[in-house]
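Here the complex is missing one protein chain, while the rest keep their positions.
The first chain written gets the first letter, and so on, giving A, B and C; residue counts start at 1 in each chain.
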């Protein structure tokens, strides 16, 4: 098993430090030079309920957690009940000895021992690392070191607790698993962290956001690292304030970005259209969760696709793209920020909770990243909306001796309001031409990923790409995975070659929005659509089976 | 010419009473039993600038104003300059004698005489009726009667002023035109009035709106006629308040409607999605003007089509339909309100300034109108989201001894929040099935209008239908005009029969959104798309020429 | 009273001030019922946040609304059917941030509703960011170096906006809070209760409020005294801060009309339409 995927699942109540436990395990695996995929599943609450983390690791690339655990750590009865069936064939369940569980599982005094400590709930998460250490053959002192390194507070309690649990676990677990080291240590990053870093790489100066799961951690990350990264993070009164401030900032020359989820982004639509009309460069991150409305705030979905593609009233060019990996999230965010500035129009980075919040060992090609130089204004009289053949007018910002007028009304080249019919046609044509320039430019970019070139064609996008790739790996299935990175303009010039093929679409939507898009814009009529829409990402085991059945 | 179209165009500054003058002329023609189409063209300002009204009338049906005037009344120099080229071959221009104009035109002491009165600007509009009276052979006392009937205030001044202008005009104009009477007197209604009345007919109890051109006059009309019609009109703090109040009202059992234009409607998106999730019946009127953003607030456009079809984050059923005439606006509004209630989901009546604000002689079939009886709850324990096979759950409202819980979160059948995976799938399926039931139901309704059955196929929708029909009439062109009334779900089952045909699309959009929709959803690839997007409706003369060229 | 509970699993943190609010509200409803108010006439709504879960925990009808909009939701319900008693539960982020425009106007127009703010000085459900009522220096994930803003004061804001019933409660004083809630619901007009609510996880203010509050001792009919009481920062007065009589908005707008009750059948509508058209 040393070369295989190893999966840890740990479950307990919110407030038991489950997510942290997953992070500790992920860091441990990463330090072993292995690849890691960590997914947190938690409901919308602060304490209680049922959380779990699934951390899968392999010596080679891995792009999904698995739902069958090798080591299953259940901190309470509910976790036992929820996950007992999620044990792999060779797996072992460890559980609080107060909970009832099947034979063959290992009861440990997790809650009983925790009672001695100041926060008997929060500390139980530490038991996960202790059980893991025992199962993979770490020594007690290595475990103590791991705890010291991983927890920033309370180690005077964490360490003794971990030692106690470790000792209790050792007889049953010792030597159960042996994990080989991988070839090199890689940083662990979430999709949202990669997005934030990509934005900085692409020129971000100022970020505005109002908290909304699953986009909030971009705000948290940038606020925490603002000085380190040389950027500013602002949390205003609401999403409408957010986007209008960002537009104001962009008109003053700062590269700005906003982020939200569906509901918050819905509130930004009026201003999104303003950016279209006034030709304000603006990058918006839309991280989806299942809707409509409040929906399932902490779960994942691709049900906002049509919404994202058709933002804002009126006609204006926009770019929408969705990353298929954490690495791509970094690259693409920088690229989109650049496109927004080159073409002075709003761009949307569409992603999902599954990418935003999952943490993976990622090797960002930090240096290989787009950097746009927008058209600067020539000296002399300035016209904000100069009717250039490309539709793209030069940029200039105050303070300036020239007058720079941006306008939400239809306007003349100087940015002065006019309702003249001829001018209106000209300006609508200018914006349309700008959209054409943008589409032409996309043809020079890498807009579609293709993985493999044999077997049936599977089309997917966004974080579902991760699930598909792991399912193929897991199932040993050969296929050509086609993932459009750009969704608007949709690179039909790349995609149409698959039009005649036997295409399977995989997406996290109940109505098959992506399949419809492919049909409508690229003439691809999929033979089948594999959908999941309960907020949970596809499991590679399940998806592999579905893909095999589809063959 | 007695059987032909007669067109009056009158221009002047805002504040000259131009719109009122058009209304007076329209009423006069209507009282003659003729058909009338009145279009007001005005910029976004209160005084000054340049307004004009175009009132076309014919003994038979007429569905557009014309841009070539038979009688052109120019109250200021700017109007002369703007409209001199808009004279029909047999036409005559009347103008203020202070303005310079070509020979052959008739100068009248319009501003000079106005000086004697209390409001020398506002009164000048009265000159239009005076000139018209002279030109069509009315007597001075008939004119006095017309003024008395038409103006509600200031007739002690209006009448003498009208008489003076009439006398001055008589020598040059008398007998210029003879207009036959038509077969019967019809009421004059604007599209917005028909929408308001249709809503009342369909069950409207309460209307919420924040003013926004060109939707505002629905609010004004319903506020003014609230008691007469037995409904309530409320003007809250902003559009977000508007739609959320309307949703609250609907959950308490009142049939509610909201109205706005693109920018205001953009602000309603978050709550639109709430209506989708909570399954709240709600009718939204979206009356378009050219965007993006503030755009051209007082002009017309069909550039919000994609926006309207893809409202709100997440996946949920919705209905979008657009009326092609004032009569249809009445019928369709009632029908959509009923559909919203039958299927407990939001509906959008998409229209444009051109239909909203144009006034026509309309014969509403007031009695032939939809009335939905939503599924009532059976006695016994109530479940708001009962998972019925059709996806449609029975309705019940507080006050009740049963508990009626509506919910923006994903919920169980009782309306209690749950994040359970299986339940989420079931509820997403329920909403999807409801959408299918809705689509099935649409197959039993009249969803596509077809005018004529010979010649090439012209596809259009909304108010552009009016322009197309008049262009055909004007040009004596034979064609089959196909107008989908419903746009979502798009009745492809009716439309696909035109897929192989030589189709011309006519729309008021710069990117051809309607043509794309037909292609994407009904497989119709138009041979050509005739577009206009300067905010002005098509002129029948120009459109006839374009259609002929296309043949 | 116990039948006011539901089967929904309660997921507030143990010790959360929201429990006090829930209990107080149940008591208030029980009290109203004993005075003959049918609980079926209650319509509740809530925003999104920890506070809002109260919607699931109360066996009452209404709409679980969206962040900040419960204030508009209940106003719509009231205008649809003025026979309802409408109550909005909001969080401080919800009500003073996202939804503050609706709050101001509900007060301004004296909408007949009860607004109960679970004021914990933090965005609880989104894990602890500063809110409009967080103190300067508050460290949350969006302000790791401490918030640089002074808090809004809910009570003065509401007094200035025209609220006709303004009170401050504390989730730690359930009986008094229940009494305030019952009064607020019976008040015919806009009733506002700012409830001091400790969030044990992100902003534990039990000690502060246990020590720093005292019963209000001024005349709540006196606006100036109310403003002075609201402005106090040394100790926070608890109780009714201001109360006055003013015709409620629904009454002003609708008179005796009840849109749901008086909704016309189609025949009546068509007659009226025909009449209106004949005048066009």
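In the analysis below, a contact is a pair of C-beta atoms (placed from the backbone, for glycine too) under 8 Å apart; a residue touches a chain by one contact, two chains touch by 3 or more.
The structure displayed is predicted, hence computed values, not measured ones.
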Shown chains touched by the chain that is not drawn here: A, B, C
Selected from B:32, B:45, B:421 or B:499 as touching the chain missing from the view: B:45
Residue, one of B:32, B:82, B:172 or B:224, that touches the chain absent here: B:224
Selected residue (touches chain absent from view) among A:145, A:175 or A:398: A:398
Hidden partner chain, touching residue among A:93, A:257 or A:278: A:278
Hidden partner chain, touching residue among A:32, A:82, A:232 or A:545: A:232
Selected from A:116, A:139, A:366 or A:496 as touching the chain missing from the view: A:366
Interface residues of subunit B (partner: the chain not displayed): 14-15, 43-49, 209-213, 216, 219-220, 223-224, 233, 235, 237-239, 263, 293-294, 297
Subunit C, residues in touch with the chain not shown (by the definition above): 97-98, 100-101, 104-105, 108-109, 132, 148-150, 152-153, 156-157, 160-162, 249, 252-253
Contact footprint on subunit A, counting only the chain that is left out: 187-189, 193, 197, 200-201, 203, 205-206, 208, 225, 228-232, 234, 236-238, 240-241, 244-256, 270-271, 274, 278, 280, 364, 366-367, 369, 371, 397-409, 411, 415-417
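Assume only the chains that are shown with their structure count from here on.
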Maximum centroid distance from subunit C, chain identifier (CA atoms): B
Chain centre separation in whole Å, for subunit B relative to subunit A (CA means): 43
For subunit B, residues contacting two or more additional chains: 240, 270, 274, 278, 408-409
Two or more partner chains touched - positions in subunit C: 48, 53, 64, 66
